[in-house]
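Only one protein chain is missing from this complex, and each of the others stays in its spot.
Should a chain be cited, it is by its letter among A, B and C, assigned in written order, with residues numbered from 1 in that chain.
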Amino acid sequence: MKLVLIQKDAIDINEVLKTDASNSDGSDLIFIGKVRDNSRGKSVTHIDYDIYNEMAVKELNRIADEASSNHELNRIIIIHRYGRVTLGETSILILVSSPHRDSSYQSSRYIIDEIKKRVPIWKKEFYTDGSEWISDRS
Amino acid sequence: MKLVLIQKDAIDINEVLKTDASNSDGSDLIFIGKVRDNSRGKSVTHIDYDIYNEMAVKELNRIADEASSNHELNRIIIIHRYGRVTLGETSILILVSSPHRDSSYQSSRYIIDEIKKRVPIWKKEFYTDGSEWISDRS
Amino acid sequence: MRIKIKVFASIRDICGFSEKELIVSDFIKVNEIVDLFVKGNEELSGRKDTLLTAVNEEYCRMDKTLEDGDTLAIFPPVSGG
Partner (left out) sequence: MRIKIKVFASIRDICGFSEKELIVSDFIKVNEIVDLFVKGNEELSGRKDTLLTAVNEEYCRMDKTLEDGDTLAIFPPVSGG
């Protein structure tokens, strides 16, 4: 079971955990990325996410398929927010369910690493004194 | 922040996520172990966990301290159930929060691996036809 | 032929639009379009080597030849998660 969502609304983890949960799952591993109050010495107030929606959905599905083909996974759920995300809120959630925790850890790590490399999403951090597109930094 | 709990009641993940959450966390990684409906070809109905409570609490705290000393972690929460845990229910939850996902993945993995090696907890699986202490199997 | 251009994040801020249609000559390559934009926007000149491109929602090389009806996206390094 694979679910990829790009949504404006806050993410409800209880809903996510229930979505197609199966008694054969064995274990869930959930990665939650949250907006942090500081970034390289600046005080963050919120983040605006820009997203190339159609392409992001394609890439996220491809990454999920790659993870599935390399690991025994019962569930993969990837949810990324767009628009404004405030302090402490979840910007991304990745859930993988597997009978084997090796598979869970490796695939979860693979998914977040690949998302950060190739999914067309950009964050603009807002500080107490200004704002900055993070992609320009590197 | 470190919290180790051994409890009979079901685990409420929303409560866990809120416990001492900080806006500097960056990311949460949550491992959830669940009772699976099958185990080596047998149909599982539920699991009874036996626990050496005082020693388990000591070992869990020690494992959490080891993880903290090797990784930059803002939060560690470890909750293990005892007594009867039914199909699909969470038997163990491990949450680590860190500004760095490397730390989250490595420390979460370390914690679950060490728990399975050294914390004095034993599961008795109940099947449609009988039961078995799992520790005797190896 | 006719193609659609999409730009995102800081590139959109610089260009002042998010999407536009262009009439271009046949067999034009991605890098020729990118050059056009870089020449037209001083702020982009130092960043040309960091720009990423996708045609019809798939990452592409700069020497890819465009076809009629293609959507070309030009954007900076991604920073999701």
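Note that contacts are C-beta pairs under 8 Å (C-beta built on N, C-alpha and C of every residue); 3 or more make two chains touch, one makes a residue touch a chain.
Predicted model, so just to flag it, every value in this text is computed and none were measured.
Enquirer: Of the chains you can see, which ones touch the chain that is left out?
Expert: Answer for the hidden chain's contacts among shown chains: B.
Enquirer: Could you tell which one of B:K2, B:K58 or B:R84 touches the chain left off the display?
Expert: B:K58
Enquirer: With the missing chain put back, one of B:T19, B:S43, B:N70 or B:S135 would touch it. Which one?
Expert: The missing chain is touched by B:S135.
Enquirer: Tell me which residue among B:D37, B:D50, B:E66 or B:E89 touches the hidden chain in the full complex.
Expert: B:D50
Enquirer: List the chain B residues touching the unshown chain?
Expert: 33, 49-52, 54-56, 58, 80, 91-92, 112, 115-124, 133-136, 138
Simple rule for what comes next: only the chains that are shown with their structure count from here on.
Enquirer: Return the distance between the CA-based centres of chain A and chain B, expressed in whole Å.
Expert: Here the centre of chain B sits 23 Å away from the centre of chain A.
Enquirer: Taking the mean of the C-alpha atoms as each chain's centre, how many Å separate chain A from chain C?
Expert: Chain centroid spacing, chain A to chain C, equals 26 Å.
Enquirer: Check each residue of chain A and list the ones that touch at least two other chains.
Expert: 33, 112
Enquirer: Could you list which residues of chain C touch at least two other chains?
Expert: Where chain C is concerned, no single residue meets two or more other chains.
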